[in-house]
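Omission of a single protein chain aside, the complex is shown with its protein chains in their original locations.
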Amino acid sequence: MSESAISLNTELIKSSASALAAAIAHREISSREVTDAHLDRIEQVDEQVHAFLHVDAEGARAQADAVDAKVAAGDELPPLAGVPVGLKDVFTQRGIPTTAGSRILEGWRPPYDATVTTKLKGSGAVILGKTNMDEFAMGSSTEHSGYGPTRNPWDLDRIPGGSGGGSAAALAAFEAPLTVGTDTGGSIRQPASVTGTVGTKPTYGSVSRFGLIALASSLDQGGPCGRNVADTALLHQALAGHDERDSTSWAGEYPDVVAAAAKRDVKGMKIGLVKELSGEGYQAGVSQRFDEAVKVLTDLGAEVVEVSCPHFDYALAAYYLILPSEASSNLARFDGMRFGLREGDDGNHTVEQVMGLTRDAGFGDEAKRRIILGTYALSSGYYDAYYGQAQKVRTLIAQDFAAAFDQVDVLVSPTAPTTAFKLGEKLDDPVAMYLNDVATIPVNLAGNCAMSLPIGLAPEDGLPVGLQIMAPSFADDRLYNVGGAVESALVDSWGHDLISEVPAL
Amino acid sequence: MTSETGNTLDVAAVARLAELARISLSDEELQRYSGQLDQILHSVDKVGEVAADDVVPMSHPQPLVNVTRPDVNKPCVDREEVLRQAPAVEDDRFRVPQILGEE
Partner (left out) sequence: MSNVDQKVPFTEAVEAFDPLLGFEVHVELSTKSKMFCACPTEFGAEPNTQVCPVCLGLPGSMPVVNQDAIESTIKIGLALNCKIAESSRFARKNYFYPDMPKDYQISQYDEPICYDGYLDVEVPLEDGTKKSVRVEIERVHMEEDTGKLTHAGGATGRIQGADYSIVDYNRAGVPLIEIVTKVVPDTGALAPEVGRAYVTQLRDLVRGLKVSDVRMEQGSLRCDANVSLMPAGTSEWGTRTETKNVNSFKSVEQAIRSEIERQAAVLQSGGKVVQETRHYQETSGTTTSGREKTDAEDYRYFPEPDLVPVEPSAEWIEELRAGLPEAPAKRVARLQEAWGLSDFDMQSVVNAGALDVVEETVAAGVDQAAARKWWLGELARRANEQGVEIDQVGVTPADVAGIVALIDEGKINDKLAREVIDGVASGEGTPAEVVEARGLGVVSDDGPLIEAIDQALADNPDVVEKLREGNMQPVGVIIGAVMKATRGQADAGRARELIIERLG
């Protein structure tokens, strides 16, 4: 490879999705070149990062060529035409291995596309492959992947967050300009926070769950991940929309998030600091960067007030009952009968035993722990005290949000209490691991929307810190308006974007 | 450790739940999970502290009702494509191990 080709490729992989889409549409570069540059990058760095579980080079090139043919023919192009994306391995893609990070699904090739996959294809995106994740999206570090952890490009000894560590790390390692994640308790936002990238959990019902391998059906929501707010908005708009195959899909109006990302105007807006999501348990550098970001908002003309959401203190407890309960049922179908792994079918074991052996061999520790806990919370005699009670807490949290949004336009908090921790540090202490999600979980319980975007590096460890912005249901546009404003002010003050500080791999 | 509600997840309880959840846990797993689960149970027990009787449980984030589809047929999936993914197949059907139990 010549030197100019290398610099061209470096430029390509560091480009924003919006710039790539424009360059492809204006025939300045072909989608094939863009795609090849990213496939080359994956080849070079993914052995270290392990952001991908499967790379579909052939399919990606074919899709790129199809876009290039459209460009050549002068056809009208969809918004993400030719732009490479990574797809979290929790979405089905017909004929492409889909594992949800679990050994129990090793080798499974779904016979159908998830609606998100269909929408990506329809928007002209080039799907590079499937990104790594904690098994069935259970985790905050990607260490619970059945195929080995993903590493954080800022420090390969640290976790990239989870469950969507693969999607976030792929962005920070410049393996893809956009990736799709899912967020059940923070699985888009917390990885974004610890990798210095952007991620949004859209309002529940905005992005179809059809073809999303369910963890907790009433909490799961697919969403966009990018390296900047505008790119993330582009992908958000491409993914959102009503789907008749998902009964919980929203059939009403959707806000224009792309326009909102360009608006960047917070003058006169009221912004609430959530009292319960600060202070004790938050790393000093995280609190410091958060306070600075709040100052940025004030400087931009927003009015900042403190609000209290008293029931957020119960969110983690409610979440760790609702999630395992729904998961215990959703994961029942992985029984070795119709697809995936089957263990112990030697003619000497009954079907009950084969199911038990398959599930013991195929599921990892975290999946098994949560299935057991959920089975307990739903079982006769305990339902009311656990699942029933947790659903009431959910109502109280939604009421807290409603009361807060009566006073303010958006709420803000740090996305995660700490920066990226070391691999292995919390692996055997599930409760400590769960505390990572303390700030992100309330939104999942109430169903509204939130974004995380980078606001600097913590002085003590030089690792990225994220700001969480929360808005009411179907006011996702506010996230992009506020996020865009903060991002633009910070980038101006730094003189560059934060992601350019990520160490070379 | 006993949780605030007095409920515990000892080895016997975990074993019973594992059976209900169809996971053949090893003795080592039973021991390990039992300790961890008991700790988790303790940390989630506080849901019992709030939420009075008059609070309506929330099972769906959005208040949707009556979502249905018309009674029409759409193409099915290709049988071969599905059976190819199955661990065992016979006579175009999914083959499963011996079922003990009732007739």
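Assorted remarks:
So that you can tell them apart, the chains are marked A and B in the order they are listed, and the count of residues begins at 1 in each.
Keep in mind that, in the parts below, contacts are C-beta pairs under 8 Å (C-beta built on N, C-alpha and C of every residue); 3 or more make two chains touch, one makes a residue touch a chain.
Being a predicted model, the structure only gives us computed values, none of them experimental.
The chain that is not drawn here is touched, among residues A:Asn132, A:Thr150 or A:Thr248, by A:Thr248. Only one of A:Val207, A:Val274 or A:Met337 touches the absent chain when the whole complex is considered: A:Met337. Screening A:Ser145, A:Thr179 or A:Ser218 against the full complex identifies A:Ser218 as the residue touching the chain left out.
Those residues of subunit B that touch the chain absent from the view are 19-20, 22, 59-60, 64-74, 76-77, 79, 82-83, 90-99, 101-103. Within the entire complex, the positions of subunit A that touch the omitted partner chain are 91-92, 98, 100, 105, 108, 110-112, 114, 209-214, 216-218, 244-248, 325-326, 328-329, 332-335, 337-339, 347, 351-352, 355, 375, 378-380, 383, 387.
The rule is simple: only the chains that are shown with their structure count from here on.
Subunit A and subunit B have CA centres that are 24 Å apart. Against subunit B, the residues of subunit A that register as touching in their complex are 108-109, 111-112, 204-205, 218-219, 244, 247-248, 250, 311, 314, 316-318, 320-321, 328, 332, 335-342, 345, 347, 349-357, 359-360, 363, 365, 368-369, 371-373, 375-376, 379, 382, 385-386, 388-396, 398, 430-431, 434, 445-447, 473. Within the complex formed with subunit A, the residues of subunit B that make contact are 5, 7, 9, 13-14, 17-26, 29, 32-33, 36-37, 39-41, 43-51, 55-62, 64, 67, 69, 77-78, 81-82, 84-88, 94, 96-100.
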